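Pasting a structure here, questions to come.
Apart from one protein chain that is not included, each protein chain of the complex appears where it belongs.
Note that the chains are named A and B in the order they appear, and that numbering of residues resets to 1 at the start of each chain.
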Amino acid sequence: MNKSENMASSAQGRQLRTMDIVNRGLARRYRAERRFKRFGLSAILLSLAFLAVLFISIFANGYTAFQQTFIQLEVFLDPLKIDKEDLGSANYQGLVRESLAKTFPAVKNRADKRKLYGMVSSGASFDLRKFVQKNRHEIGNTIRIWVPADDDVDMLIKGHILRDVPESERRMDDTQIAWVDHFQHQLRIKQEFNMTFFTGGDSREPELAGIWGAVCGSLYTLLVTLCLSFPIGVATAIYLEEFAPTNRWTDVVEVNINNLAAVPSIVFGLLGLAVFLNFFGLPRSAPLVGGLVLTLMTLPTIIIAGRASLKSVPPSIREAALGIGASKTQMVAHHVLPLAMPGMLTGTIIGMAQALGETAPLLMIGMVAFIVDIPGGFTDPATVLPVQIFLWADSPERAFLEKTSAAIMVLLLFLVIMNGLAVVLRKKFERRW
Amino acid sequence: MKKVLIAVFALTLGVVFGLGTGIGFASSSRDYISIVGSSTVYPFATVVAEKFGKITAFKTPKIESTGSGGGHKLFGSGVGVQYPDITNSSRRIKKSELEKAMANGVKEIVEVKIGYDGIVIANSKKGPSFQLTRKDLFLALAKNVPTGDEAGKLTPNPYKTWKEVNALLPDVKIEVLGPPPTSGTRDAFVELAMEGGADEIDWIKALAKTDKKAYQALCQTIREDGAYIEAGENDNLIVQKLSANPAALGIFGFSYLDQNTDKIQGSLVDGVSPTFEAIADGSYPVSRPLYFYVKKVHVQTIPGMKEFLAEFTSEKAWGEEGYLTDKGLIPMPEAERKLFKENVATLKPLSLGDL
Partner (left out) sequence: MVRERMSPSNLLLVLLVLTTAGYYLGRRRAFSVVKNDGGPRVLHSRPSYYGALTALWCAVPALVVFCFWLAFESRIITHIVVAALPEEMLTLSGGRLNLLVNDIKNLVEGNIVAGSISPALRAAADHYQELNAISHAALAVIVLVISIGAVLWIQRCISPGLRARNHVETLVKYILIACSTLAIFTTIGIVLSVLYEAIRFFKIVPIHQFLLGLEWSPQMAIRADQVGASGAFGVIPVFMGTLLISAIAMCVSVPVGLMSAIYLCEYADKRFRAVAKPLLEILAGIPTVVYGFFAALIVAPLIRNTGATLGLSVSSESALAAGLVMGIMIIPFVSSLSDDVINAVPQSLRDGALALGSTHSETICRVVLPAALPGIVGGVLLAVSRAIGETMIVVMAAGLSANLTLNPLKTVTTITVQIVTLLVGDQEFDSPKTLAAFALGLLLFVVTLVLNVVALVVVRKYREQYE
């Protein structure tokens, strides 16, 4: 009896002890829970903080690029110098220079004159030409026209060239600053929204450089990439995950795809050079070829992401569909694919984002190039946004620094739009079961 | 099912359309000039191309930045629209490259020297200013240097600070950011600065006559123990790294110094400061020529070639007061300009014997 009592009490004791252990452990477990949650939150906040730092530094460097300094010139459209029959070929540069010389008649010295003429952009004469071609009745009059200032003047107005450093260390000397002050005093300098930046092609003059050409190039390239990589990627993922028998061949394909994901992007450029340019004879520097190369590059990302999301669709869904008599194709198309779509879209978005930001493979197929004319089709020579950023980042002119950052902002805008699209699509498809 | 079918159909259509148009236009014609080549000549060639495109009715030439080697490879692959018309080069064409080009049917190539590019050694304004000699550069950067007076004796470079190299220099750790061995800038630097410095040591100079190979191996090998940092081809980045690290020196093209005089200072080399004038008159010792090469047969057929060449070789472009000098190109002396302008006008081809 003693024994049984003992047993009972010990059982009770053990029970109590289990509860005690649970209770004692509870605080620790809750602490661990809170710690875990805090880890998660801080991980996200950390990543977002990185993003914020990047964004802020880019914005701080680049927002000034959306403004451009203009100088107002008084130009006498000398009828003797402009042939009314051939408006295009008159010496507009001469007219611009004449006007500057008239504003500062004291400048006589050759070197100073050169500096004076350098106050306005070399694009000024083309603006004047455009003006005259539009308003031929003004010939013979003195007109006032706003022309873009040279990048150095622009930098001075925006405060990127400091006035208080010694003259020898400045891009602009004291006389030049005096000229700028003179213009400013007469209210003949203004800052305006920089339309050229959004409508122009590349240029070696920062004040004339624009990104529209690169944006068009990126659009064409990405269009080709998206049209090819999304369907092919999804099809491959479906085949490998749903249809393919497990045999050697499937293994080979699978290993290949995983391997291609690790191939450095420039090697895809070599492939593009060898296959698309040399073998198929497609034109160099064309968005079509760029798109094809980027397709091959992004395919593994899309396929791997697509397979992961197909894998995560519960087998019960498949069995249910097959159970009520659907064919395999119907099962995949009607039930599995819609459920796997969010993951596939994520993969596609990441892949496309990678394609949008890629420079290295384009180097080999001639898209790292100076192209002024806006591309009009898939086979015109074109460059893309990241290449433009890369080229501007390498330019010596100080003013390209802000253009670089501004171009990055445009690229980011592209990304945000693409991601926004993905969010909308994902919301439509996503569910939890 | 419908959606999937539409997707599948869009897929096939997309593929077909892409390939179809691609192949269809593959053999289409070219009505713009195609230029490839060095990233050093790129900033100058692009200025001319842009001016040319604006002034004339022709399309703006397309200029790729491929590096000199890749440029010559593409350029010398053959004659025809799919090959470039012009290649920029930061060095002279090699004999083997010319031979290969000739074997591929590019028989007549016109060589045009466009001017000089100064190579400057600079550091942050926040740091001390340097008055280097070429000998200092050699002793500070070579892999093996002579120590003591004994001729022929070499030791792996022991110098850690500039003061150890030359007592007149500041007591700063040797840290030089420069181009990698694949760069023409590095090549020119090694040849002009390091060899020039080595020549000031008598027995090395004598070695040049007796054993050229040993001489060059000695002069042209840069140390690899971390004092010389290969920093890639992006000169802007080097400039910005210099302002972040006042102790370091950097080696890069003159135009980047010209644009950043408020941040960095050029070191004097052999007592000469790297200014535009000093490089132009040759008193600054480290500068190298830049070239471009033209296919003669293409001049007849590609629209705008003649006009482009005329624009490039005009005084208002490469002259002493031309717009290329605004971008930092050092003009050639007048006689040389005249010579090359003449060559371009008559399209005098380069022969193997010229190299």
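Just so we're on the same page, contacts are C-beta pairs under 8 Å (C-beta built on N, C-alpha and C of every residue); 3 or more make two chains touch, one makes a residue touch a chain.
These figures come from a predicted structure and were not determined experimentally.
> Relative to the complete complex, which of the depicted chains are touched by the chain excluded from display?
Across the whole assembly, the hidden chain touches A, B.
> Decide which residue listed in A:170, A:284, A:307 or A:398 touches the omitted chain of the complex.
A:307
> Check each of A:161, A:299 or A:337 against the chain that is not shown and name the one that touches it.
A:299
> Decide which residue listed in B:175, B:200 or B:326 touches the omitted chain of the complex.
B:175
> Considering the whole complex, not just the chains shown, which residues of subunit A touch the missing one?
Counting only subunit A, the missing chain is touched by 29-30, 32-33, 36-37, 39-44, 46-48, 50-51, 54, 57-58, 231-232, 235-236, 238-240, 243-244, 251-268, 270-271, 273-275, 296, 299-301, 303-305, 307-309, 311-314, 327-329, 342-343, 346-347, 349-350, 353-354, 356-357, 359-360, 363-364, 385-386, 389-390, 393, 408, 411-412, 415-416, 418-420, 422-423, 427, 430, 432-433.
> In the full complex, which residues of subunit B touch the absent chain?
1-2, 5, 8-9, 11-13, 16-17, 19-21, 23-24, 26-31, 38-40, 57-58, 65-70, 72-73, 78-82, 89-92, 94-97, 100, 105-106, 143, 175, 180-185, 187, 191, 212-213, 216-217, 220-222, 224, 226, 229-234, 237, 240-241, 244-245, 248, 297-306
Throughout what follows, only the chains that are shown with their structure count from here on.
> Given the complex with subunit A, which residues does subunit B contribute to the contact?
Residues of subunit B touching subunit A: 1, 3-4, 7-8, 10-11, 14-15, 17-18, 21-23, 25-28, 30, 32, 34, 36, 39, 42-43, 45-47, 49-51, 53-54, 59-60, 62-66, 82, 125, 233-237, 253, 255-256, 258-262, 321, 323, 326-328.
> Quick one: in the complex, what on subunit A touches subunit B?
My answer: residues 114, 118, 122, 126, 161-162, 165, 168-171, 203-205, 224, 227-228, 231-232, 234-235, 280-285, 288-289, 291-292, 330, 333-334, 337, 363, 366, 368-373, 378-379, 381, 391, 393-398.
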